[in-house]
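Working notes for the structure below.
One chain of protein is taken out of this complex; the other chains stay put.
Naming follows writing order (A, B and C), and every chain is counted from residue 1.
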Amino acid sequence: MSLLISGATVIDGVSAEPLQDRSVWIQGSRIRAVGSVDHIGVPEDATVIDARGKYVIAGLMNANVHLLGDIRLENLVRYQDQYEALIVEAAQVALRNGLTTVFDTWGPRRFLMRARDRISAGEVSGSRLFCAGNIIGFEGPFSADFIPGAQAVASASLVRRINSIWVENVGRHLMWLTPQQVAAEVRTYIRKGIDFLKYASNEHYWAAAGAFLQFSPLVQRAIVEEAHRAGLRAQAHCMTVEGLRIAIEAGCDLITHCNITGPVPIPESTLDLFVKGQVGAVIFPWTERGLEWLRGHVTDMEWTMWQASDTNARNLIRSGAPLLLANDGALFSPETGHDPLYSNSWGAAPEELSLISLATGHFLWLKAMEEKGCPPMRMLQAATRNIAVAYGKADELGTVEAGKIADLLILDQNPLLAAENYRSIAGVIKDGVVIDRNRLPTNPLLTRTADPPVEEEAHYKSSLSSGPRLPFCPLCMHL
Amino acid sequence: MSLLISGATVIDGVSAEPLQDRSVWIQGSRIRAVGSVDHIGVPEDATVIDARGKYVIAGLMNANVHLLGDIRLENLVRYQDQYEALIVEAAQVALRNGLTTVFDTWGPRRFLMRARDRISAGEVSGSRLFCAGNIIGFEGPFSADFIPGAQAVASASLVRRINSIWVENVGRHLMWLTPQQVAAEVRTYIRKGIDFLKYASNEHYWAAAGAFLQFSPLVQRAIVEEAHRAGLRAQAHCMTVEGLRIAIEAGCDLITHCNITGPVPIPESTLDLFVKGQVGAVIFPWTERGLEWLRGHVTDMEWTMWQASDTNARNLIRSGAPLLLANDGALFSPETGHDPLYSNSWGAAPEELSLISLATGHFLWLKAMEEKGCPPMRMLQAATRNIAVAYGKADELGTVEAGKIADLLILDQNPLLAAENYRSIAGVIKDGVVIDRNRLPTNPLLTRTADPPVEEEAHYKSSLSSGPRLPFCPLCMHL
Amino acid sequence: MSLLISGATVIDGVSAEPLQDRSVWIQGSRIRAVGSVDHIGVPEDATVIDARGKYVIAGLMNANVHLLGDIRLENLVRYQDQYEALIVEAAQVALRNGLTTVFDTWGPRRFLMRARDRISAGEVSGSRLFCAGNIIGFEGPFSADFIPGAQAVASASLVRRINSIWVENVGRHLMWLTPQQVAAEVRTYIRKGIDFLKYASNEHYWAAAGAFLQFSPLVQRAIVEEAHRAGLRAQAHCMTVEGLRIAIEAGCDLITHCNITGPVPIPESTLDLFVKGQVGAVIFPWTERGLEWLRGHVTDMEWTMWQASDTNARNLIRSGAPLLLANDGALFSPETGHDPLYSNSWGAAPEELSLISLATGHFLWLKAMEEKGCPPMRMLQAATRNIAVAYGKADELGTVEAGKIADLLILDQNPLLAAENYRSIAGVIKDGVVIDRNRLPTNPLLTRTADPPVEEEAHYKSSLSSGPRLPFCPLCMHL
Partner (left out) sequence: MSLLISGATVIDGVSAEPLQDRSVWIQGSRIRAVGSVDHIGVPEDATVIDARGKYVIAGLMNANVHLLGDIRLENLVRYQDQYEALIVEAAQVALRNGLTTVFDTWGPRRFLMRARDRISAGEVSGSRLFCAGNIIGFEGPFSADFIPGAQAVASASLVRRINSIWVENVGRHLMWLTPQQVAAEVRTYIRKGIDFLKYASNEHYWAAAGAFLQFSPLVQRAIVEEAHRAGLRAQAHCMTVEGLRIAIEAGCDLITHCNITGPVPIPESTLDLFVKGQVGAVIFPWTERGLEWLRGHVTDMEWTMWQASDTNARNLIRSGAPLLLANDGALFSPETGHDPLYSNSWGAAPEELSLISLATGHFLWLKAMEEKGCPPMRMLQAATRNIAVAYGKADELGTVEAGKIADLLILDQNPLLAAENYRSIAGVIKDGVVIDRNRLPTNPLLTRTADPPVEEEAHYKSSLSSGPRLPFCPLCMHL
């Protein structure tokens, strides 16, 4: 039995131009041939998909997602026995939206690997998943690196349990160690079975008044060497121009949200390093409408920083660095929407402007890059082939070529004409199988309909019974 | 079929002296007769319990428990669909330890009532349960009244949901209203089916620098009148000598932890009010060993207050007020033990000294009162009959008399000789049925064995990877 | 030597109508006569002020000011040896702006009394000053009642020193005591020489979710009786309808900002109590423009409360209660203007809308009351005679009558035509002496020109070097 996509315009990610009137013949999970309709014909036993007037591209990839991204205390407690299910759900939301492969760059290793293996074995549907586990050097969700307030209300045993699940032996304590000592810890961690490695060149917190370096260049080099020695690619979390330069010089293969460098644009010499080393530049871009929203909602200081990030994005496009699509994509509990807890963050941007939605953020990415003048073919490659190359998966993934794994999208509209057209998904094929997108996710947890209010909420006098004390007296500062 | 407890010494709660060589004959859920062994004989069909050398008393009561007392964020989320089960579990722990009736004075009304009704219908085993729901005037668990920090990490929708379940229409907003307006809200709340009413005379928080009044005397009177008009007894939460006096003058039937009045002992005139009105004095007493622990662990200011509370307890014994046993008894999750979150509180007292254990606190109460010179018979009545009287249940409960509900304890040792002997429970009978104590609780949740550590905890470098920043620089104040 | 104001229209505060073509003859500090120009003529040795076309009224009074109102840590430390000078400066700003008498209702007693006595002895110029010292029941500036955060950065000895200066023996600890015990403390405090007494019926903090009562009715009555026994008037700080009613029933002579009662309007029965007891109703009113500003800047909850306060103000005008002008008037350090610390408060209202300016707030008060329909003559009395009556000073102050102390304003415009005309001050006479307003304040401290920036500020990279951490990561809650 085989599958034939017939009569499509194929944008294979390799050829300079789209190839018209082509058939893609799939056998098992692999592409057997791509050729003209006439040349390939209709193989015996082949199921035929008539794709005349449509466009076939490689399945989209996302270089930076967090499949278990809703790390709020209540979420991690509520689903404490279902972390794997949450990850599978997110991988299914990704697949439904055209992402056939995602790279999870921070999350609970054990559960990510289990979900990865079950998807890989075909036990459950979902986006192909590669994972890094913890970001080397970061502490866990309930620490100064993420949600410090949790330690004030959670039991010490819960804090320890959650943090240990995320961190294991590669947390902040590495900052005290010598390069040799760090290397030994990283080696141990790699052996647990991660697919690639991510570490912190800069701290996670984005201080208004400067971002610290987490590891020295020698330590960074030692970390990257451990990854390479184990055959893994390495990436870095950067937040300053120095953090960025050090990471590249340490030999990193790709850099997360590399256009975010505080108020100071990336120097030309560092842009050159990207190009010379063909280091993957994972861009975090805002659309014009998104930038407009930011200007109206964030402080002057933060706005200065987003402006620099936009300049960087444009300069990276200009430079010729290998661009990579990513958005820190995550799912959130239904009650999180518009939660005041996040209201002082750019995360409060309305969903149609917010990159971090796992379901739609990649479409916004493409839109944003189009607005900044990125050529259509480079955008397609940023969303497919470049990611495969950066992560060392180019032998199998990222293009529509004979021999590659059959991860494909069929689009109704030409994606090279407008970024918007990536949304016109007519079909998703993964591992040679047509995905029934309407079934996904199969077990909705975070994507379920929000629970209705309990009956007591109806007669609760909320309007005057909760919230902070009001500042009545002008002499007082009730802080 | 009937039940005969034969040959026991009966301390019936009414007679001045224990009655020796008596039989208690139970038919259905009622005591049919109490008389000499010879007089009663062995009724046909009666199951006989040979109680020679043992002691029979009325089942113990607890005037103030919180069956859902572990209100930490993680607990309320983890068990969000099992509040009723948590309450039943606690009621079973109480029953197992000789408490045949408990009065829950603060908790989620809807779930308390459901548990009450299921126990009452015999669907599940458990201590007989009467409940007040919310304390009129208090906000919910995630508010300034209980755990303010929760609002900093929980979603607004969760905060609202939890608070509304506890508070409904009788929270802090009542403080803005006139007596008539408050009365109307209380009337609505009573109609939901609570068994008695509790309100705040003083605020919940115990300020070092004084405790506020929550409601004016007129409002308090209006609240109490609503309760009485509905046939319910009313109690008040008090923290100051003025709060106490106002509550008694408002007509309260009993006062929670009435010996806790900050640094100022209760005036004689107020002690007199207790006696004249026969107002139930719910005492919260520490044993000598407990006081010794406090002296070594709390601030001078707090110690001053506990000293005054001890003086009050002794004065109340002396005064002749009706004393009531209670301890705010609650169960806590296994991981809570020794949690640093509670370490700055008297709640950190070791379990063998801590009154608040639902399983054992009542035994400590009896021990403490014995040490303060309370006569044995008054202690027995404080733990049984007085509570029944104060809550208007004396027709049915609280003594070993013909016609009463057959809630009984059989003790191996004489409780009038030493308070310690209340622990020597040989049998618990509730509603005329011998309780299989070993089966309780039937569905252990909080009383289950603590979960073992997850595997990641074994290699987590906790010793140097979490916790607060250390104060290195002596010039700095890192607060 | 004497002084003659000749040919003015006199609005004496007693007559139903203005008296035209009158002379006011002043001898020493007293008014010797008020009569027609012809009748009085020109006494020998009299200095004549030609006031034809002008208006003479009694000097304005302010029933509630805080002459040392800037209680921020830096201010109390910077001027730690000059509290008396700060108070004198404020009294001079008041006098310059037509306030010949002010009542300080919260401040450091010892320094207020010294300033009072020096002004009274003629050693320094300034508004006539009466003071209450502490508000009975409140803690000091660096406490939960005012600026809690100060305790986190100030030395324990400074906190104690400042709080003791404000509080002495009448702070929060009174909340623990019986009526008799409180009365004894108040008696001690009165003997220190205060002019009137103020106590807390409600707590100072204005909680979103209800305001507590600070003292029981019996304690309030005991406090008021101590004041009356010593010949002093008593006032209360109220924040709820119950607090208000209790204070009036306790016998208070006047109530501060009595129109502020949270979201619930004052019931008619309480309005009646004001009228029957002729209790002074100190109103805190916003102008229409001020209300408009509030609606745009405060939360819905706070707006609800301001709306109720406006309803109360209108109802109090309608009721016939004796109205009193006051505004919590205070001076602030020049660097305080637009300080972000106050930005979440109504105190952030622009100066032209803000009642709390000691220099101009009384003019806004008159404007606001005019907008609410208060008749012109009642407003004049609210600003003069009613205050004298409420504080028991009507024998000496508040009207333009022979025998009264000669505290007068000469206005260019008719104040009965428009509230705005109170600003047209042509002359201020106090104790029979024409005040040289341009000299005031004689020793500017808070009213000095703000210090220029130090030289380092010019090259300080402030734009990116201070402030809170920025919320970069949408997964985090950095609270």
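As a convention for this text, a residue touches a chain if its C-beta (ideal position, glycine included) is under 8 Å from a C-beta of that chain, and two chains touch if they have at least 3 such contacts.
Predicted model, so just to flag it, every value in this text is computed and none were measured.
Colleague: Out of C:S2, C:Q82, C:N169 or C:N443, which touches the unshown chain?
Modeller: Considering the complete complex, C:N169 is the one touching the chain left out.
Colleague: Among B:I26, B:A63, B:M305 or B:L366, which one is in touch with the chain left out?
Modeller: Of the listed residues, the one touching the omitted chain is B:M305.
Colleague: Among B:R22, B:K54, B:H173 or B:H204, exactly one should touch the missing chain; which is it?
Modeller: B:H204
Colleague: Can you work out which residue in C:I5, C:I87, C:L129 or C:I147 touches the chain that's missing from view?
Modeller: Hidden-chain contact among the options goes to C:I147.
Colleague: Who touches the missing chain here, B:I40, B:C131, B:V241 or B:I260?
Modeller: B:I260
Colleague: Since one chain has been left out of the picture, which residues of subunit C touch it in the full complex?
Modeller: 72-74, 77-78, 80, 110, 139, 143-144, 147, 149-150, 152-161, 163-165, 167-169, 171-173, 176, 188, 333, 335-336, 339-341, 450, 453-457, 459-466, 469
Colleague: Can you list, in ascending order, the subunit A residues touching the missing chain?
Modeller: Subunit A touches the missing chain through residues 137, 139, 143-144, 152-153, 171-179, 181, 203, 207, 209-219, 240-243, 245-246, 261-264, 267, 477, 479.
By definition in this document, only the chains that are shown with their structure count from here on.
Colleague: How many angstrom lie between the CA centroids of subunit A and subunit B, rounded to a whole number?
Modeller: Inter-chain centre distance comes to 52 Å.
Colleague: How many angstrom lie between the centres of subunit B and subunit C, each centre taken as the mean Cα position?
Modeller: Centre-to-centre distance between subunit B and subunit C: 50 Å.
Colleague: Quick one: report the Å distance separating subunit A from subunit C, using the average Cα coordinate of each chain.
Modeller: Distance between chain centres: 60 Å.
Colleague: Which residues does subunit A have that touch at least 2 chains other than itself?
Modeller: Answer for subunit A, listing residues that touch two or more other chains: 72, 147, 149, 341, 463-466, 469.
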